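The structure that follows is given in the form of structure tokens.
The other protein chains are all here in position, but one chain of the complex has been omitted.
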Amino acid sequence: MNSINASSQINETEQPGTQMYQLIEELYPICRSITGNGFRESLRIVEQYIPLETHEVLTGTAVFDWMVPREWNIRDAFVKNSRGERVIDFQANNLHILNYSVPIHRTMSLAELKPHLYSLPEQPNLIPYRTSYYKENWGFCVSHHVLQQLEEDTYEVCIDSTLQPGSLTYGEYLVPGNTTDEVLISCHSCHPSLCNDNLSGMALATFLARHVQTQPRRYSYRFLFIPGTIGAITWLAMHESQIQHIKHGLVVACVGDPGISSYKKSRRGDAEIDRAVLHILQHSDQPYNVYDFSPYGYDERQYCSPGFNLPVGSLTRTPHGRYPEYHTSADNLDLVQPIYLSDSFAKYVAVVDILEHNRTYINTNPKCEPQLGKRGLYGTMGGQKDTKTHEMALLWVLNLSDGDHALLDIAERSGLAFSIINTAADALRQSGLLQECSR
Amino acid sequence: MNSINASSQINETEQPGTQMYQLIEELYPICRSITGNGFRESLRIVEQYIPLETHEVLTGTAVFDWMVPREWNIRDAFVKNSRGERVIDFQANNLHILNYSVPIHRTMSLAELKPHLYSLPEQPNLIPYRTSYYKENWGFCVSHHVLQQLEEDTYEVCIDSTLQPGSLTYGEYLVPGNTTDEVLISCHSCHPSLCNDNLSGMALATFLARHVQTQPRRYSYRFLFIPGTIGAITWLAMHESQIQHIKHGLVVACVGDPGISSYKKSRRGDAEIDRAVLHILQHSDQPYNVYDFSPYGYDERQYCSPGFNLPVGSLTRTPHGRYPEYHTSADNLDLVQPIYLSDSFAKYVAVVDILEHNRTYINTNPKCEPQLGKRGLYGTMGGQKDTKTHEMALLWVLNLSDGDHALLDIAERSGLAFSIINTAADALRQSGLLQECSR
Partner (left out) sequence: MNSINASSQINETEQPGTQMYQLIEELYPICRSITGNGFRESLRIVEQYIPLETHEVLTGTAVFDWMVPREWNIRDAFVKNSRGERVIDFQANNLHILNYSVPIHRTMSLAELKPHLYSLPEQPNLIPYRTSYYKENWGFCVSHHVLQQLEEDTYEVCIDSTLQPGSLTYGEYLVPGNTTDEVLISCHSCHPSLCNDNLSGMALATFLARHVQTQPRRYSYRFLFIPGTIGAITWLAMHESQIQHIKHGLVVACVGDPGISSYKKSRRGDAEIDRAVLHILQHSDQPYNVYDFSPYGYDERQYCSPGFNLPVGSLTRTPHGRYPEYHTSADNLDLVQPIYLSDSFAKYVAVVDILEHNRTYINTNPKCEPQLGKRGLYGTMGGQKDTKTHEMALLWVLNLSDGDHALLDIAERSGLAFSIINTAADALRQSGLLQECSR
């Protein structure tokens, strides 16, 4: 925990894990997709925690190179054998349906059915998660064991879905701050019953919003609950004039699994958000991974496209595709746990604390050191072997506050935690030895 | 093999090794020096492969701080003992003569002779290669074993050479391209019977010229077959106004031995040629060495002198002076082998491919990703765990084609081979998603 007000936040950061988990439990049974009622129902649940605004964008709306697709809804789906038994049943697990399957209702042989069945031969107990948003198709996802047990038979195949003009839905919550400069927190909210990817992200974003709305803040915080890819594209297309306000951003995903924290840098690679997250991870006393930006992953792909190149990274635990439960039925309520959600939350809070407090000061007494003792800032006994961390922080802040170094620069160069540097800066500012630099 | 058209080139790169070796065999017996008929005869052999222009520069011509020296020719040389036996015989190996020896014909004691004999005590079976271009001298090079067996006797010493006003000869072949921007390929061609240094370089340059003349090309390629040092100085002095056209260059030498590939960077250190060669070596799946520029070596010394500072490096196998056969009679037809010549050739071809295709593009759809699926560029099934290398290359090229990144930059940052990046760029350009940047 490197945050500024550790005592008040520990309570918050311990509870959020449990609370976030409860929210995940509420959201888990719903069959979400990039459009449709499952997405809307999910937003209504989040609205019970934060005052989300829900937006609807009509099918066919042009969004850059794309078009908002038809809306998909599904009531039921099954494959019945000739004895009338549901051998594949959407009611049992919504992953069973190829997401965005077009409606179908007819009988067919196993040979006809098989090309529409998806399984994971190397993980034979798990149901895969598959989608076909942009090519009309229908299909079922099943465990390989079930697939292998299907006998020659005549099957009744029913997908009671609709794919019709409608709208794409997204949720947005702007927490205004003292300035119009924004921090963007974006989570894809389109996956069906998959907990880590990305109910964990939705839950963390929800509770981070609750946190920042209670804190004094210079930044405005924009929380987006959007369908992956098409949602980010839609939002960006409809808010081009506002994008300049985004100064920092994080894509929140996969924050509840037991893996170590991982940070994928923004395309810029050395943006303030990149350095803030790295600082928190470096001072976390935990192992962590850092990855350079690559144009594959979540919605940072869109935020970091060359026409925007926004300083948006992604702080996760195990990244997408790197844990065996990824995009399978094993990404369930057992995989994510409150303790990991709490830990991820605490790191997001600490990052926000850095962004909020990373100011640049000018030492008002730049020629030689000021006399800290007479201001009560410093020990009075000379000659001792050790100097304390706080005193070192005071000296570092004074030495580097020349208008060219923000507090995060000073933390990095000194090797001290940002929170310690910030505390020292507070003390010096109160003594009149620092003035904020209005650059 | 990282070249663009691998299938067509594998045939070319397998044959050249054998063909290059045959050319080396033809050139091997000739006694070359920095001037004279041996050099001319060698160029006439190369002319059978490529349309070389031969130039003669008169003795006494001032070339920067130097002067074209008198021309040296030799017909015969020997040391006979009192029984009339040739104990040292130029006819047996032209390394026996101190290159540029002035004529002499008289008898002398062993004591008189000995200061004019050069051997390698630590490699007692090998004849060293020695020259005395700029200080009049005469001498013989012998194996240390032969030297030690010479008895007290009266020896007839004969060097039937001439050192007279004449000219310095060099060969040049300009393969014009779509632009006047040039790639310089330079090989010193003045060494007598030494295969790796530098008949291998002459052979590689010859066959690289044959290769590029058959390829579409934006660059013009200038191949120089010159005497070392004085030849490069002479060429530079006589072509000062054209030097600005040289955009990339390589000094070709020592490309036929079994050692791993080595690259000596240009004085600039980060020129495009340096990065192109490093990329090929990094993706070669072979070990390799890289050396920073130093002002000792081959003609890169002249091309990289501070008044020119051309982007010229040197791609060799074992560098000069680092293999035991270097500048001895063991640098013979056994040391160089077709397989190593082929491998070196393939790397030069791959470097040329990078230079030719390293263009900078602008993503015409820079805001968010374009929809690759509707253009048939991309898989249509979402949610799968892996994305393929080609798809990653498409995404990298789109993401970084902002006008600031050429394809080699993108290859370096993505970790993908240039050839894969170039293929992706071709596909995107054909889809209208990329436009070449005219910077």
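In this document, chain identifiers A and B correspond to the written order of the chains, with residue numbering beginning at 1 in each.
To be clear about the criterion, contacts are C-beta pairs under 8 Å (C-beta built on N, C-alpha and C of every residue); 3 or more make two chains touch, one makes a residue touch a chain.
As the structure is a prediction and not an experimental result, all values here were calculated from the model.
A.B. asks: Using the document's definition of touch, tell me which of B:S119, B:S261, B:Q302 or B:N358 contacts the absent chain.
C.D. replies: Of the candidates B:S119, B:S261, B:Q302 or B:N358, B:Q302 is in touch with the missing chain.
A.B. asks: Considering the whole complex, which of A:P51, A:G269, A:P324 or A:G373 touches the chain not shown?
C.D. replies: Result: among the candidates, A:G373 touches the missing chain.
A.B. asks: Out of A:S186, A:Q302 or A:N363, which is the one that touches the chain we can't see?
C.D. replies: If we include the chain that is not displayed, A:N363 is the one touching it.
A.B. asks: Using the touch definition from the top, which of B:A237, B:V290 or B:I362 touches the missing chain?
C.D. replies: B:A237
A.B. asks: Where does subunit B touch the missing chain, residue by residue?
C.D. replies: On the subunit B side, contact with the omitted chain comes from 63-66, 99, 128-135, 229, 232-233, 236-237, 240, 267, 292, 294-296, 301-302, 304-309, 321, 326-327.
A.B. asks: Touching residues of subunit A against the unshown chain: what are they?
C.D. replies: Per the touch rule, subunit A residues meeting the hidden chain are 363, 365-371, 373-374, 380-387, 392, 395-396, 398-402, 413-414.
In this section, only the chains that are shown with their structure count from here on.
A.B. asks: What's the distance between the Cα centroids of subunit A and subunit B, rounded to whole Å?
C.D. replies: Computed from C-alpha means, the inter-chain centre distance equals 54 Å.
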